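With one protein chain removed, the remaining protein chains of the complex are shown where they sit.
We just call them A, B and C in the order they show up, numbering each chain from 1.
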């Protein structure tokens, strides 16, 4: 066991993948000699060489497009988009081919690729470096969308994503890269994609979130308990596709109240799907409207103004209080 | 008044726009001499010339990108994407600039552009010609998303979209282009963007839909009344951004029951937002879970198999019955 | 030093071997056995007759919209012939000649245009990608395949196709630029048929030739007579030989012409004059190749008639096979992911119930078909 931050944990998973699977190839801008602008690929070029860790020209559509061809010839490409805000350039390749190739060819060709993208605000970055647009990926049929929240699940889920026989959008909460450390087992650890985790048990209300927002949510839960005597159950979704409705339903049926939290804009965001699913499965258990604590339907402001526009402890607490006082 | 199909009605709106606003320019693939692959731009090149109706190379990112520059210099570009399935190539230009320019420059530069895209299945087209991905556009802050359902509202809404000072994604249900005719007034008619329409009043259940799905929904409502004595209220959303929650709430508060219908995949689709909004505003009025009749979370199959995968009369009826028998 | 012309290092050549009259340039004539010549002629004939039949099937409503490749047979066949089975063939959508030559069951191609995924499924061991619809997107996975082949360490190559219109797309640029920067064994063939639906070649790009776009990537380009099967074979052979030796990509512009409609949903009289088509008729790749092989004594009229009969029979068989195909409506749920997600499991159950609901699985009352203008 080592105490690792998420950046190091992701690096570990990538290192393992390259060592275990000689068809695995990392490609992206500055992933080689520069070791990634967030240093997630640290040491990998040195250890595995230029053929396995490939510095790519500034051409995102080509990163995805060439990766599709690599898949067809039996390789396992692990793509890095430098920031999720530049992943849109590859949207058409993802929608048109990566997510469809298996279906189109009745399984003859598949796309076991992983696309890593750092997402989210709160790191004082310039424009286009702070978006949360997981919705647009999670809405596309044929791609899994995995979003870790801490070092340990980041490593285990990235391993699982690389092993997954289908394309996985691995959306990394960059604000959490170096935010805290956790024990990460030395031996390879894999988590099943599509299982949410109850990270805190409670009886009064269910708070559902994922990714970077888990941190204010966890803090809010502590404060809710200490200052307000509210016993919140917290669910970390960990993946949006598949979405673990069983875990959500079990909790909401117990608590009858729910708050959903994410950075992404509210309108047709993941929280809407969570709510709609609860309505389908567990409407009669609901004792109050479900509150969504999300980004506003705005472009996240430039960094000098961005923090108040993101979900935070205070917003989670007041939404939870609202749900409880209904 | 003339009886027009939607294709002709859209053509009328475009003709009016070019005549009324000499800064309006139509650009897209085959919109000129070919008059559009769906003939929506019929006669326009002849009437307004090559400067106003511009045949564009096969370069979707450039269509959007150049249109942004046209906006900056005071023009009103009306872009046609040949099919919504090829609009993804312009995703990054839309996300990065078209939707942000006003905010980024504090209103100094704006993007009063319209992007027309034919969407949806049911026309026996080859792959990539049948998608419904309005979600990905409607989730982006800074763009309106308008989806007409018939000739008259198509004309009035397209006029409004062209006049709108902000970017509008005008998503056209191509299966409805020539499906039926309606009286369309000769004098210019404009509808306010963001207002849903109650197209059929009823007391038992609210059925909410938009675009091409309105047709099976309307048929289902007739059948529900005639064969099952169910009195459904139908709402045609007409736009996803802004979403008219007032009209939705008023109806659901009256009926207590609701079905939402669209072709787009279910997962994090527009129906989820409709449900989540109802939960926020009108939970206590709900007498049954809300049913979603949507596309499956699959790529729409090639055309020989596609119809059963789309919402249809029978699916709407059985969902409505389910909601009513709860 | 101060003001100089920059010397460009790449060559942009033009190549034509068999002229319109069927006269061959002896110095350039590629080595082809009698058997090869027969194979090529049969393949071109087969593709031509297939196209003609498809147009009929479309008019009869037995398939959907169809995009013929009439007159472009040589451009797609030459490269297919010039590579090995173990190489990769990455078509766009106007390469039936090459695809059939590569071994696609004709019935599958028919099923593709009839709206069935099985038509996009190559046979188990074929190194062939299916028809690609999003213009130029296949250049990218073509380059990726070439990358995989390079990593494999052999000397295999990939040949990818794109239309003249497709050269305007960003994907064309990114794919070729990366392939060149990485030195990948990729040959890109532009089928310049002079039209992107209604946009003529000269309005797509101000460049005099499409071959010269190679200069942007630091690779060689060659403009061939795309209706000359010998030139297509020769140009591809050269490019492939270079690629096998690690020489990286080549760009081949095959100058040909779209003799017919863009697709059956298209009406070219709206945007082009018949006069423009006329001069291309004598340039027909079959006509001149027939002249060449019959002059050479490779095939006589009787032999040709026999061949035509066989081809017709083969096509009719394929029509029958394709029309006896019944899609399995449940299958899409099996091919979204390797394993169904819980959501898909639930949706599958709902769908199954729906299909059983009225016994025939057909949707009732949904939007009727109306696609007059869909290409």
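Worth pointing out:
Convention: contacts are C-beta pairs under 8 Å (C-beta built on N, C-alpha and C of every residue); 3 or more make two chains touch, one makes a residue touch a chain.
Treat the numbers as computed from the prediction; the structure is a model and nothing was measured.
Of C:209, C:236, C:256 or C:347, it is C:209 that touches the chain left out of the display. Checked against the full complex, the candidates C:38, C:55 or C:181 give a single residue touching the omitted chain, namely C:181.
Within the set A:8, A:52 or A:89, the residue that contacts the chain not displayed is A:89. Considering the complete assembly, chain A touches the hidden chain via residues 29-30, 32-39, 55-62, 85-86, 89, 122-129, 174-179, 212, 215-216, 219-220, 266-267, 296-299, 301-315, 318.
By the touch rule set out above, chain C reaches the unshown chain at residues 1-6, 8-9, 11-17, 25, 27-28, 168-174, 177-178, 180-181, 183, 203-209, 211-213, 215-219, 223, 248.
Residues of chain B in touch with the missing chain: 25, 51, 56-57, 59, 61-62, 64-75, 92-93, 96-97, 102-110, 141-142, 144, 164-166, 194, 241-246.
One rule holds for everything that comes next: only the chains that are shown with their structure count from here on.
A simple rule picks the central chain: find each chain's mean C-alpha point, then take the one closest to the mean of all protein C-alpha atoms, which gives B.
Comparing mean CA positions across the assembly, the chain most remote from chain C is A. Once the centre of each chain is set as its mean CA position, chain B and chain C turn out to be 35 Å apart.
Annotation: 40 Å between the Cα-based centres of chain A and chain C.
The residues of chain A that reach two or more other chains are 92, 96, 103-104, 141-142, 241, 243, listed in rising order. The residues of chain C that reach two or more other chains are 117, 120, 133-134, 170, 332, 336, 341, 343, listed in rising order.
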